[in-house]
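Scroll down for the structure; my scribbles are underneath it.
A single protein chain has been omitted from the complex, and every remaining protein chain is retained in its original position.
For reference, chains read A and B in written order, and residue numbers begin at 1 within each chain.
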Amino acid sequence: MSPEFIQFILSGITLGATYTLAALGFSMIFNASGVINFAQGEFIMIGGMCASVLVSAGIPLPLACIVGVMAAGLIGYLMERLAVGQCRDAEVATLILVTIGVSMIVRGLTEIFFGKANHGLPHFSSDKPIEIAGATILPQSLWVLAVSALIVVGLKLFFSRTQLGKGMLAASYDRLAAQLVGIDVRRVLTLSFILSALIGAFGGILVTPISTVAYDTGIMLGLKGFVAATLGGLGSGSGAVFGGLLLGLVEALTAGYVSSAYKDAVPFVMVFIVMVLRPQGLLGAKPTDRI
Amino acid sequence: MIKLPGANGVDSGSLPEEVVNRFRGLAALAAVLIILPAFLPNTFYVDVANRVAILAMNAIMLNLLMGYTGQISLGHAGFFGLGAYGSAILTARYNVPPLGGLILSAVVTALLSWAVARVILRLRGHYLAMATLGLGVIITIVLTNEAQWTGGPDGMPVGRFSVLGYSLAGERQWYWVFAVLLFATVVITQNLINSPAGRALQALHGSEVAATVAGVDVRRRKMDVFVLSATVSSILGSLGAHYFGYINPGIADFVQSTELVIIVVFGGMASIYGALIGAVIIGILPQFLAGYDGWDVVAFGVILAATMIFLPRGLVPSLAAAMRPKRGATC
Partner (left out) sequence: MRKSTIAFGVALAALVVAGVNQAIAAEPIKVGAVLSLTGGAAPLGEPEAQTLQMMVDETNKAGGLLGRRVALIQFDDGSDPGKANGFVKRLIEDEKVDMLIGGTTTGATMAMYSLVERAEIPFISLGGARVIVDPVKKWLFKVSHDDRMASERALQDMAGRGYKSIALLADTTGYGQSSRKETLAVAGKYGVSIIADETFNVKDTDVTAQLAKIKNNPAVQALFVSSFGQGPIVVAKGMAQLGMTLPHYEGHGSASQEYLNLTGAASEGVRMPSPAVIVAQVLPDSDPQKALSAEYAKAFEARFKTPPSTFGAYARDAWLLWVNAVTRAGSTDKAKVRDALENTKDFPDTSGIVTMSPQDHLGIDSSGLKMVQIKNGGWTLAK
C-alpha cells in the first residue's frame, strides 16, 4: 500500500468520525420521534462556538467544553419542551418545519451575539502529527475517533443495561404500548433531544481545533450527518457509525483518485445506488441495533 | 385526510356547494390578479409579485407531489435549475430560439425525472427525501463545476424571451404572463385533483394499500405526478431565467428546495390556495425583515416554528377548519 493511499484512508477516517458524531444525533432523535432534526447541525455548531468564545475569553479549555456541551443540552431541552413537544401528533413534515424554524433561531442568535468570524480552539493534546506508514494523522483526529467510539459503546450500554435506556428503546418501537406499561413517553422524547444535543455539541468541540467553527458551520455538517445516517440506515446506531465512516472514506478517496471537484457529488450517487439495492439503508434492517 | 378548502371530497352530497366554492375561489383569484398591478407603485413591487408568482406555481406543483401523493421532495429546485440553465445555454451558446430552448429543456427534464422516478419512487418517506435531496445537490454541483457551459459559481446572463419576433420586456409585461400562468396552474391542478384520477391521488396520501386494493395503479400515479411537477418546474425555470436575466447555481440548490417545502407545509399540505398563500407570505417576508441583519433569520425561524406549532396542518387548512362550523372531525 502506498503512503498516498494510507493518507487518503486516514483523511477519510478523520472526516468520517466527524460525520459519525453528526449522524448519531440524527438517529437518536429519529428513533424517539420519527423526526429528521434539521437543527442537529446547530447543536454541533453551538458546542464548538461556545467553547471557543469562552476559551478566547480566558476560561480554561475543560471548563469551556463543559459549558459548551451544557449550552447545547439546554437548547435541546428547550427545543423539545417549547417547540417539537408541543405538536407531537402533527405530521412528520410539520415537525421537520419546526426543526428548521428552531435551527434558524439558533443560527441567527449565534450570529448576532458571537458574530460571523471563524473561531478556533487549541488542540486537546499535541498538535504534532503522528506518522503511520508514511502518512500522518493529527492527535486531535484520534481524540475524535476515540470519543466517537466511547459514545457509541456508551449508548449501546445505556440502551441495553439501564432502565431508562430500555424504556427509550421501547418507546421508539411502539409509543402506545410503552405508555401502557408505564413509560413516560414525553420524558423519553425530551431526553432524546438532550442526548443528541450533547453528542452533537461534543462532536463540534472535538473537531473545532482541526476545522474551526463559524455561525453557519452547522448547515454543512448537519447535511452530511443526515446523509451518513440515511446511508447507514436511519435509526441504527452502528448504521450511523458505518454511514459516517463510509461517507468520509468515499469523499477522501474520490478527492484523491477521481476528481476533487466532484467529491461532494459521489456520496449522493452512492446513496442512490445503496437505496436502490437496500432502501432501508446499509445496516437499517437490524432492529436490535436501534438506539 | 386533509382536504382542500372548498373541495370537500368526502360528503359527496355537497357537490354543488363544492363547485360553487371552487368558482368563487377562482373568481377571487382572478380579481386579485387583475386589480393587483394598480396597487403596485413601481416595478420593484411588480418584480416582487412576479417572483412570488413563480414561487407559488413551483409550490403548487410540489404540493401536488407532497400533499396528494405523500412524496417529500427535497430537490425540487433542481428541476427549476435544469430548465433555467437549459434555456440559458441553448439560447446563448446554440442560438436556439427561447421557446425552443424552453421546450427542449422541459423534454430533457421530463425524461430525466421519469428515469429517476422509476428508481426512487420505490423509496418511502425520509429515504425518498434523501434521494431527491441528492438529486438536487448533484445538479447544483454539476452547474457549479462545468463552468465552460454554465459560467461556474458566478453564473451566466440570459437573453430576453421572444416568440415570433415579439420580445417580452419589463416587469409589467412579464406580470401578465405570470398572472395568466398562475391562474391556469390553479385551474388545471384543481381539475386534476377533482378528476377521477385526482381522487385516486388523494387516496394515495391516505393509504397506499387501500388505494391499491381499490384498483388504483399507485406506482403509475406517483410517476405521473412526479414527472408532471418536475416538467412544470423546468418550464418555470426557463421563463424565470429569461425574466431574471442572470442566473447562478444557487437557484437550484438545497436552500431553494427547502424553501419550496417550507412554503408547501407552511401554507398547508394538499391545499392549492395554501401553496399560493404560503408563497405570498414566505416570498414577501424577507422584504419586510431585510435590513435587520441576523434578526431577520431569527424572526423567520420564530414565525415558521410558531405557525407550525399553533397551526400544525398549515395556515390555510387550519384556519379553514377553524372557521368552518364544526361538522365532526375533519381529518
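FYI, a contact is a pair of C-beta atoms (placed from the backbone, for glycine too) under 8 Å apart; a residue touches a chain by one contact, two chains touch by 3 or more.
Values in this document were obtained by computation on a predicted structure and should not be read as measured data.
A.B. asks: Omitted chain: which shown chains does it touch?
C.D. replies: A, B
A.B. asks: Looking at the full complex, which residue from A:L138, A:L155, A:I183 or A:A197 touches the chain that isn't shown here?
C.D. replies: The missing chain is touched by A:L138.
A.B. asks: With the full complex in mind, choose from A:T217, A:S236 or A:Q280 the residue touching the hidden chain.
C.D. replies: In the complete complex, the chain left out is touched by residue A:T217.
A.B. asks: If I consider the whole complex, including the chain that's not displayed, which of A:G34, A:G85, A:G256 or A:P279 touches that chain?
C.D. replies: A:G256
A.B. asks: Using the document's contact rule, name the residues of chain B that touch the chain not shown here.
C.D. replies: Residues 5-6, 21, 24-25, 28-29, 32, 36, 39-45, 47-48, 51, 144-145, 147, 152-155, 157, 244-248, 250-251, 255, 273-274, 276-277, 280-281, 284, 286-288, 290-291, 293-294, 296-297, 315-316, 319-320, 323 of chain B touch the chain absent from view.
A.B. asks: Tell me which stretches of chain A touch the chain missing from the display.
C.D. replies: These residues touch the chain not displayed: 2-4, 7-8, 10-12, 14-15, 18, 111, 115-120, 127, 129, 135-138, 207, 210-212, 214, 216-217, 219-221, 251-253, 255-256, 260-261, 263-264.
Just so it is clear, only the chains that are shown with their structure count from here on.
A.B. asks: Find the geometric centre of each of chain A and chain B from their Cα atoms only, then give the gap between the two centres in Å, rounded to an integer.
C.D. replies: Roughly 32 Å separates the two chain centres.
A.B. asks: In their shared complex, at which residues does chain A touch chain B?
C.D. replies: 30, 36, 83, 86-87, 89-98, 100-109, 111-112, 223, 226-227, 230, 234, 261-262, 264-265, 268-269, 271-272, 275-276, 279-281
A.B. asks: Along chain B, where are the residues that touch chain A in the complex?
C.D. replies: 66, 72, 119-120, 122-127, 129-131, 133-135, 137-138, 141-142, 145, 254, 258, 261-262, 265-266, 269, 294-306, 308-309, 312-314
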